[in-house]
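This report refers to the structure that appears directly beneath it.
The complex appears here minus one protein chain, its other protein chains still in place.
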Amino acid sequence: MRSDLTEFSDPILLINFKTYLESTGKRAIELSKKAEVVGRDQGVKVAVAPQFCDLEQVSTSVDIPVYAQHVDAVAPGAYTGHVLAESVKAAGADGTLINHSERQLLLRDIDKSVERARSAELMTVVCAGTSKLAAAVSLSEPDMVAIEPPELIGSGHAVSKANPEIVKDSVRRIRAVNPKVRILCGAGISTGDDVYAALKLGSQGVLVASGVVKAAKPEEIIADFCKAVRRFG
Amino acid sequence: MRSDLTEFSDPILLINFKTYLESTGKRAIELSKKAEVVGRDQGVKVAVAPQFCDLEQVSTSVDIPVYAQHVDAVAPGAYTGHVLAESVKAAGADGTLINHSERQLLLRDIDKSVERARSAELMTVVCAGTSKLAAAVSLSEPDMVAIEPPELIGSGHAVSKANPEIVKDSVRRIRAVNPKVRILCGAGISTGDDVYAALKLGSQGVLVASGVVKAAKPEEIIADFCKAVRRFG
Amino acid sequence: MRSDLTEFSDPILLINFKTYLESTGKRAIELSKKAEVVGRDQGVKVAVAPQFCDLEQVSTSVDIPVYAQHVDAVAPGAYTGHVLAESVKAAGADGTLINHSERQLLLRDIDKSVERARSAELMTVVCAGTSKLAAAVSLSEPDMVAIEPPELIGSGHAVSKANPEIVKDSVRRIRAVNPKVRILCGAGISTGDDVYAALKLGSQGVLVASGVVKAAKPEEIIADFCKAVRRFG
Partner (left out) sequence: MRSDLTEFSDPILLINFKTYLESTGKRAIELSKKAEVVGRDQGVKVAVAPQFCDLEQVSTSVDIPVYAQHVDAVAPGAYTGHVLAESVKAAGADGTLINHSERQLLLRDIDKSVERARSAELMTVVCAGTSKLAAAVSLSEPDMVAIEPPELIGSGHAVSKANPEIVKDSVRRIRAVNPKVRILCGAGISTGDDVYAALKLGSQGVLVASGVVKAAKPEEIIADFCKAVRRFG
């Protein structure tokens, strides 16, 4: 069943597994378990976004929100090789990313994918690379919007420190057209301070990837991030 | 481990689950089990190609070859929302379709996907819509090439009867440039006679989808197909 | 030089030549001349959007606004086969369509194309298929937004009659986020009554294609449309 939005009144930490070997197959399950343990210990909401093939096993292995990284704008039918929202849901996922910088969609398909995900009772996190586009996608009324400047993704320079203006501007622009959508930010987040700065700027969660997945001890990084969330209060 | 090609010296019947609801989630497992039972009873090699999210569960539920419907031309890394060959392999798949008419790729990416799949020890079935293109993709040396005229897909008019020339021509053109690749055909296959005709024309297997997936009793259709394979000998 | 927006305070009639043979090469010039003559006679602003290869000749042959059908989201550089805004401008065009239903773009590229066109001093008409998406693209602050439900394009059933609600809803949604952008509508427009209905619903211009291009006597259809514009006042 679809998680209620109120469940997300506290900041969320969403770990995007991308297609790193460090987060593929068995290692996706292990990393998800670490995220679950640390999040529970710290009392912080941590979610994971593994690859399609790992959704089923991760969903049955942990009790935290699990997201797909993408769903296609297709209804059930003859769409070989596409990612059907109903299939993602059947695998136990709670939601999905849409229009990530590394998997961008036609404007029309962003809207259709949100609709398809919603009809399959999946939470939706639509990504955008600029504050203007973040406002544009919030008109599709997803559950969350994530602002991620593509030039900072994987850079180690956190959006919340390298470009705080874009986060503030996104919050302002999004709120002008959508008062309810949860606003996340991401790109380059690698320390607890980066997370703290992001929340301080008005985002209600962060999207992280290599900072956690590629870490020697991901559990320590996740713990560091969780402490920053708690410090923010 | 990668299945040996010799395992496929007999005709293969590959059932593409596409993104039909009838073959999603639990129903993917049920359909795969039916395919396994009928194939074993009839002594015919039956393989299935479920959606990405179902690969893991199908692979652990049946002991027949399991194929993905697509893999992306990407190496492990920052490719959110893409389908990594290593992930498909880790989920237990034995192979993958590439360039299906409903999920077509850039020429360059067909070749890269074959390489990526091969390096992950996945069998490859590259699809093409014309005999000329079937010869072109066979230069990438996949394990199998499937000729499927797009206008006949889902039509109920079997390629092997509606357009036997394209199958014969494909065999001729492919063999001129690649003596080893296994040649399949598909599109509109819905009866045992269609299967028999396909083998008679020189194809070494058939690709089917709606004819089985949408059937009231898929096991009967599969049995019908298997009998045609045996009749062919 | 870029035409001033005030020049467009009166309704505009924009004829999209698409890639019809009837509006290719010499016939593009002939059709543009007819549009110019009728528009001048009727005192109505008529504009044309020929193919890229015809922009230069059409621009030098007529004294009405000339639009490209698309520009790519690329800056000058190594982009073989792309449509550079500066090249369109150098050919004499006054503006460009962006994200037409038949040439859709990634969300990110819609915004970039608007920027690229603006920096080359081209007017921009961004198309969208739904009222929600029309509002989304109006956040990129193009000069005009055109709402065209794809299911009605080329249907002969005018958007302004078959789906008046979508036009009204677009006006409402667009105005909530952008008070200045000119709003056009299109799809299926084939009679003067269709044009009149479109203006009545609050659009400030119409986009037409096959209704004019495929007509036995395009000048009569254009005249009919112009009379409707004048009747509207």
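By letter and in written order, the chains are A, B and C; residue numbering begins at 1 in each of them.
The definition used in the following text is that a residue touches a chain if its C-beta (ideal position, glycine included) is under 8 Å from a C-beta of that chain, and two chains touch if they have at least 3 such contacts.
As the structure is a prediction and not an experimental result, all values here were calculated from the model.
Peer 1: With touch defined as in the header, list the contact partners of the absent chain among those displayed.
Peer 2: B, C
Peer 1: Taking the full complex into account, find the residue in C:Q69, C:T130, C:S160 or C:S190 that is in contact with the omitted chain.
Peer 2: Residue touching the absent chain, from the options given: C:Q69.
Peer 1: Among the options C:A158, C:I174 or C:A209, which residue touches the chain absent from this view?
Peer 2: Answering carefully, the residue with contact to the hidden chain is C:A209.
Peer 1: Among C:V62, C:I153, C:I189 or C:V208, which residue is in contact with the omitted chain in the full complex?
Peer 2: Residue touching the absent chain, from the options given: C:I153.
Peer 1: Any idea which of C:I12, C:A35, C:V48 or C:V88 touches the chain not displayed?
Peer 2: Going through C:I12, C:A35, C:V48 or C:V88 one by one, C:V88 is the residue touching the chain not shown.
Peer 1: Residue by residue, what part of chain B touches the chain that was omitted?
Peer 2: Within chain B, the residues that touch the unshown chain are 99, 104-108, 110-111, 128-130, 132-133, 135-137, 139-140, 173, 176-177.
Peer 1: Contact with the hidden chain only, please: which chain C residues?
Peer 2: Contact residues on chain C toward the absent chain are 16, 18-21, 24-26, 51-57, 69-70, 74, 76-84, 86-88, 90-91, 97, 100-103, 153-154, 209-210.
Following the convention adopted for this analysis, only the chains that are shown with their structure count from here on.
Peer 1: Quick one: which pair of chains has the most contacts?
Peer 2: By number of C-beta pairs in contact, the leading chain pair is A-B.
Peer 1: Give, as an integer number of Å, the spacing between the C-alpha centres of chain C and chain A.
Peer 2: 38
Peer 1: Could you please state the distance in Å, as a whole number, between where the Cα atoms of chain A are centred and where those of chain B are centred?
Peer 2: Distance between chain centres, rounded to whole Å: 34 Å.
Peer 1: Give the residues of chain A that touch two or more other chains, as numbers and ranges in rising order.
Peer 2: Touching at least two other chains: none.
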